[in-house]
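For this view, one protein chain was removed and the others were kept in their places.
By letter and in written order, the chains are A and B; residue numbering begins at 1 in each of them.
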Amino acid sequence: MIRFVDVQKTYANGVQALKGVNLQINDGEFVAIIGLSGAGKSTLLRSINKMISITSGQLFIDDAEISSIKGKDLRMLRRNIGMIFQSFNLVKRMTVYNNVLTGRVAYHPTFKTVFGLFPHEDKILALESLDTMGILDKAFTRADQLSGGQQQRVALARALAQKPKLILADEPVASLDPITTVQVMDDFARINRDFGITIVANMHHVDLALKYASRIIGIKDGRVVFDGPSAAISEAKLVEIYGRALKHNELLGE
Amino acid sequence: MARLTLTNGKVVIKPFNRIWIVLGIVIALSFLFGYVVALESEGITFRPDQLPIILKKMFSPHRGETWIDYFSYILELQNVMVMTLQMCYGGTVIGALSAVPIALLSSKNIVKTKWIYGPFRFLLNLFRTIPVTVLAVISIGMVGTGILAGMIAISLFTFGIMAKMLFELIETIDMNCVEALESTGANRVQAIRYAVFPQVFPVFIGYTIYIFETNVRSSAILSYVGITTIGTIMKDNEMTDYDKVGGAVILIFVVCVIIQLFSDLVRRKLE
Partner (left out) sequence: MNRVQSVLSKKPKKWIANLLFVLAISALLVYSFRNTSINPMRIRSIPFLIGNFFNGFTEILWDALLGYGEFRFVESITYLALQTLAIGFFGTLLGSILAVPVSFLAAENVVGKRVAKVGTFFLIVIRVFPEIILAYILVKGIGGGPVTGILVIGIHSVGMLGKLFAEAIDSMDRSSIEALDAVGANTWQKIRFGILPQLMPLMSSIALYRLDINVRSATILGAIGAGGLGALLTIFSDPPAWSILATIMVAIMVMVMAVDTVSSYLRNKLV
């Protein structure tokens, strides 16, 4: 469970990205964050696994306040949280299998991981995660030889290998073509449903967000202007979030 | 290979990591070569304690002389230094320029037929294996010892290096421009002049300067086959006047640094 209490974030250059955010996200939800570029979506998402540190307020993950944790505790926090990036962020020259294994590094002592000595269970887990994502046959191919959709699935497998309770996704389908986009979003939905993993995703395409997420958070200018079930959002509210009528490229179209 | 069985029954075969093969080869080679080196080093005694002594002898004036004598000797060397630079400059420029046509003839994308670029490349590779000392011997045979011999040797050597670097460069350029030009009716030579040349020229200058630097630094070796260069000072005074050697070393180093700075400056301006 994630809880934001009056969270603010001001960057070193003076930009105020978050201005007093109050939120609670419960286990098992599928939440989509929508808003204009620069509204604060990325900052909000990355403060959850402390890739970005908040300037004031409190952030609770499972009732533990995280603004002061660092070092080993921080890594232990992160190993339970999976993160999916827009540009996949795989290690291009490594095989798919090795990429997924990197999800396990925080679970073992440095010495063993640096020499590639992962326990047998981890190796099985990595392959099973790949199987869940339907790309087991690509296990020993180099990551950069896969298509965009396949690479994002590898990223998802990596996240699954962490056995996380929560997966954060920063515009996960923005780099994919429309058909692959639907496939990957279906994967997210399946993971949420079958494994009960909480999903918090920044979405660029509003109609996708409405279709897949059970709950929508609308951000404008660093503040939450909408927080409720996706069925409850109105056209007017969308105009408010985006400050104008939605543009063509913010809708995936059917 | 490792066999891994998943909980759902599927069996996966994991191939070997290529890294071990590479490591294995490196270690095997190390043993082979190490044996050769050890064999040869049997009769040699190492006296590392001599190093500080030699350094002191080289970089301070000898008994009975002063620092002024030390530095004025360096000034006396300027003739030889200029001779060396003459050799290197002339050799580099002539060698670099003569490499251009051969490089063009060895490029896959300029000369499409394998029957032309193939032999040119092979002969070029063969030519490049001739050590610079042998080239010097030939040059001496042609014109006697002296600056000209050095220049010829260096130009032959430069020719070899530049031709290879140049054709590798030419093969990386964007051929679309050449196509575009030929579609306007330009012939091959014109296309090369206007599409290849502008892309290649700045890098060519960069290479020339780099090779010039390298030539100045390695010109000393020519003195071991009889051509008078700044390195002759080192060879003549090998056992006796270490301070003269040291003086020559300082001069060479200073000149090289100046050339290096100049080269960096020109390279930056080219970008």
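In this text, a contact is a pair of C-beta atoms (placed from the backbone, for glycine too) under 8 Å apart; a residue touches a chain by one contact, two chains touch by 3 or more.
This structure is a prediction, so every number in the text was calculated from the model and none was measured.
Interchain touches from the omitted chain, evaluated on the whole complex, reach A, B.
Across B:83, B:104 or B:181, the residue that sits in touch with the chain not pictured is B:83. Interface note: of B:6, B:74 or B:137, the residue touching the hidden chain in the full complex is B:137.
For the chain left out of this panel, the touching residue among B:48, B:64 or B:185 is B:48.
Within the complete assembly, A:83 is the residue of A:21, A:44, A:59 or A:83 that touches the hidden chain. Note on the undisplayed chain: of the listed residues B:29, B:75 or B:265, the one touching it is B:29. Seen across the whole complex, the unshown chain contacts subunit A at 49, 51, 74-79, 81-83, 85, 87-94, 98, 102-103, 105-106, 110, 113-114, 155, 158, 162, 168. On the side of subunit B, touch with the chain left out of the figure occurs at residues 26, 29-30, 33-34, 36-37, 39-41, 44-48, 50-55, 58, 83, 85-87, 89-90, 93-94, 125-126, 128-134, 136-138, 141-144, 146-148, 151, 217-218, 220-221, 224-226, 231, 234, 245, 249, 252-253, 256-257, 260.
Here is the rule we use: only the chains that are shown with their structure count from here on.
Interface residues of subunit B, counted against subunit A in their complex, comprise 4-8, 10, 12, 14-15, 17.
Residues 97, 116, 120, 123-124, 127-128, 131, 136, 139-140 of subunit A touch subunit B in their complex.
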